[in-house]
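One protein chain omitted, others in place.
Naming follows writing order (A, B and C), and every chain is counted from residue 1.
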Amino acid sequence: MALTAAIDLGTGAVKTVVFRIDGDDIEWLGRRVDRIRNRDPLVLARHGFESVLKQVGVDEQELDYIATTGDGENIPFATGHFFSMTTHARGAIHLDPGTGAVLDIGALNGKAIRVDPRGKVLAYRMTSQCASGSGQFLENIARYLGIAQEEIGGLSKQADDPEQVSGICAVLAETDVINMVSRGISAPNILKGIHLSMAGRLVKLLKVIKVKEGRVLMTGGLAQDEGLVAAINEMLVKQRLDAVTAVGHPDSIYAGAIGAAIWGAFRHEKLRRQGELAKAS
Amino acid sequence: MAEDKLKEAVKEPSMILQKELIAGNYEALTSAPETGRKVCSTFVPGNLNELIRCFDMINNLPEINAINNGMRKKTGAMIQDAEKAGHSEDVCTYVKSDIGMMAQGNIAPNGKPMPRPDMLMLSYTGCYTFMKWFELLRHEYKCPTAMLQVPYQGDGRITPEMIRYVVKQLKEEVIPTMERVSGVKFDIDRLREMLKLSARAEDDLVWVLESAKHRPSPIDAYFGAVYYMGPIFTAFRGTREAVDYYVMLRGEIEERIARGQGPITPEGEQKEQKYRLVVEGPPNWTSFRQFWKMFYDEGAVVVASTYSKVGGLYDRGFRHDPEHPLESLAEYCLSCYTNNNMPQRVDLIEQYMHEYEADGFLTNSIKSCNSFAAGELLMMREIEKRTGKPGAFIETDLVDPRYFSAANVKNRLESYFQMIEQKRKGEKSAA
Amino acid sequence: MGIAEIVERCERLHEDIDFTAAREWKAAEPGRRVIGYLPVYVPEEIIHAAGMLPLGITGGGDQMEVIHGDAYYQSYICRIPRSTIELGITGRLDFVDGMIFPSICDVIRNLSGMWKLMFPDKYVRYLDVPQNYRDDIGGEFYRNEMRELLAGLEALSGRRVSDDDINASIRVYNRNRELVRTLYALRSDQPWQVPTTELYLLSRAGLVLPVEEHNQLLEAYLEAVQSEQRPRRDNCRIVVNGSFCEQPPLNLIKSIEMAGCYVVDDDYVQVNRWLKREVPSDGDPFEALASAFLHHSADTAAKYAETEEQVGRQLLESVERNRAEGVIFAAPSFCDPALLWRPMLADKLSRKGIPHISFKYSENAGQMAPIREQAGTFADSLKLWS
């Protein structure tokens, strides 16, 4: 039995979870998301961590393993760090045991990960250094159009004639979008256009890692954006990947943290068996 | 979009003949399984068409396939397919569209499937990418591959050792492989006959390209020349058809000169010639007509280009020579434009600027092609320095539509033309 | 010398974009000459025999601010030529008497002509290498190339060079290659003892130091490293491939290790490992060097693979010999040779079930997070599941 906490420090938000894990018996005790919004992420992480512990009534000393993932390597009170694709893969399998691949769409990068049923990463691909078509870009455009984050998905689904967003560059694409508005293109069609262009890039990642069938679980904050999920599914069909479906999950945003907590417990057991029992320190 | 609105292109008789020739070769290729003819894939620069024909093989040029697909806007999807299969975004898009075309069933422009090549003739002239391209194809087709290394003119000249090296490879590697694959015995006299025909067509091609020295120029030596180059740079050098084609073309141009007419664009005769340009670098194929329109709409005509020399620098005097068949093939391979070193390239363009009385020098820098592109900015500076004429630089790609930003290119071209104009006015008023 | 001292010396050499060591060597005696060369390989023996210092130039790394170099290159061309031009324009190569541009790709090939245009009073040589591996065809061509190179150097120095001179140089370089091989073998054996950053820095020092001095440095390091026990980490074993020309920033090399990977073989700095066996030094040196090139040299993307079987053979051998668990393809952005070759190599690995990942870098890359992320995930998956 292991009691673990995990912190997923992202670019947009800090996610914290607490788990009790006993072999295959996995119990999710607590959770919390804090949007970073220009605050110091390390301070926020500590704060989030403390409040989750309080919320579930666990003392820091009782924890067997504090795992970090994402950009959390520098969190001083952690036991160990796991890289985010490792954790998203495991977290996705936990949320949706039948999933064959994961699409993690963060603010700056998109990642596609092919996994086996035990959460092992079989192959993966990240978007490149250039930030075109990132979540951040979508966010900027939405702000520009005066659209709230939760509205994006619904609007995008109303599109009847999505406009193609050409630009390779996110910055120039912004102007592209402004041009569209000036040509009288409706917000749904613009948003759908952006969704489709993002979807194109993401589906390309899936193809590169050779996902050919089954379910793809979307993780990360943008998994909540149903317009994007729909666009990805459309793109899958268009790209002759009919046998693949992309799905969201209400707890998608926690996938990384969940994975980290589970791997933390796994490492804890392994170390304990090796007699190198490490208490959270 | 804008492209779709263009009317059906205006065509001259030579253009129709040219299209027939190219279509004929595709027909020969796609019917190879029935006719039993062997297919040899090779590259445009330094291609050994006469030699290939000596063994009764059909010449398949993947670059030409890519261009064809590019002009029909099919390459975007092909390139993306290749990238999905693990090819890098950074590398030459000819390679990727070739690989993507294979993945999509390898359908030729005539709608029929391309046969598998019976051999790959890797004439490694002027471009590093060729080598890996055919290694990739070999990986796919597992067919015999003949490598012909053509040394680079690092010091700006062709040495006897280089010729010897190439000839030796021809004799001991290339010809034996071709004999083996085709089952045909090499006949040097047959080669001589073809080289004779090559030289005749080459004479007329040079005349055609040099007709741009007239004012107004009767041709566009970049966009138009792409069509004129077709037969001789591809599968027809050394044939009677090519000779006839160039005679016909020459006749048409002579008439245009006599009437004082300009080049024929897809929208008819170009009436206005305000700017005479020399152009470096290949064109963009996916938006070819839109691209050309940006020139003729503004009254710009290209009077000389380096791209029309990738398949041989005939205008500098080289001719295939039946007296020394293998040596002359070697010399041909060694002398292609991209096998010339940078100082030679700069000298050549400088000469063109003078000989063709150009107003400016424009570089279309191609993302795919390091062979052309690495160093073009220095070339531009040198030429500006030597000729005092302004240079302009635009960036596009061959067949990747993602890299053709029409607004951007147009902006630069317009600024450039307005700049030449303003400069002229300034010179006039200062004088 | 202790490890720290040696490594620090190498680090200084690595950071020094003014090539102080080579300048000092040149200034020490009148009439000395320095010949710069670019990746991936030149027969240094010939330069050495001519009494000159072969100076390996691999761009400006992440230390240099490139202003003019960018003016010569479009954004889709790799970094190394632009920082090399910057070195030239900013006068950092003024003391170099000549430059050799070996045949590796079109970018460096064209750079040879650019150098002629930009520095017309320097000796500039484009060194073609054979892509035909028959002694009587490619061999002859290459022997001739080397002879022409030597003739050029002789003209530069006004001094004749004999076959014996070259044979003597071959012997010094044989020793150098042997030491480097030993170093690599040691790292493969005990990667915790020889961190890759140290091995890399030592290797790179060979580009800018006289070979004799480099030999001493290597000997000293090998001795020092055996007398010290270093902590062993729970890392997986991987081979790095694709970094043969433009070099990654040191931080990247470090990041790979920090993310949980021991590098057990790589193709960083190739020149002193290019020839894989001892080169005979008792006969015709041109014959010996040419034969070594044709039959016993490193496979990189810059060479033609004569047969399909040849493709990736050395990589597979390296994985096996070094008991690697996976391969990381790390190539410079826009590097045609590395990137065109990668799919073929990857395919060969996949067929053998050897895991691999790939990413791109540039010599001045600043952001290591994505690299750590990828290498880390790779290491996690090798570790958690083995």
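Keep in mind that, in the parts below, a contact is a pair of C-beta atoms (placed from the backbone, for glycine too) under 8 Å apart; a residue touches a chain by one contact, two chains touch by 3 or more.
In this section, contacts and distances are computed from a predicted model.
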item	value
UniProt protein name of the chain not shown, from "Benzoyl-CoA reductase subunit A", "Phosphoribosylformylglycinamidine synthase subunit PurL", "ABC transporter permease" or "Succinate dehydrogenase hydrophobic membrane anchor subunit"	"Benzoyl-CoA reductase subunit A"
Displayed partners of the chain not shown (whole complex)	A, B, C
Contact partner of the left-out chain, one of C:12, C:68 or C:233	C:68
Touch with the omitted chain, as defined above, among B:51, B:79, B:235 or B:377	B:377
Residue in contact with the excluded chain [from A:33, A:58 or A:145]	A:145
Where the missing chain touches chain B, by residue	377, 381, 384, 390-391, 393, 395, 403, 405, 407-408, 411-412, 414-415, 418-419, 422-423, 425-426, 430
Residues in chain A touching the chain absent from view	11, 38, 41-42, 71, 74, 108, 129-132, 134, 136-137, 143-148, 151, 168-172, 174-175, 178-182
Absent-chain interface as seen on chain C, which is shown	62, 65-72, 74-75, 364-367, 369
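One rule holds for everything that comes next: only the chains that are shown with their structure count from here on.
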item	value
Chain contact topology (line, ring, star, complete or other)	complete
Where chain A and chain B are represented by their mean Cα positions, the distance between them in whole Å	48
Centroid distance [mean C-alpha coordinates] between chain C and chain B, Å	36
Shared interface positions of chain A, touching two or more other chains	128
Two or more partner chains touched - positions in chain B	85-86
Chain A to chain B touching residues, read off their complex	128, 166, 168, 204, 207-208
List of chain A residues in touch with chain C within their complex	71, 82-86, 109, 120-122, 124, 126, 128-129, 263, 266
Chain B residues touching chain A - in the complex, by the definition given at the top	80, 83-86, 89, 402-403, 405
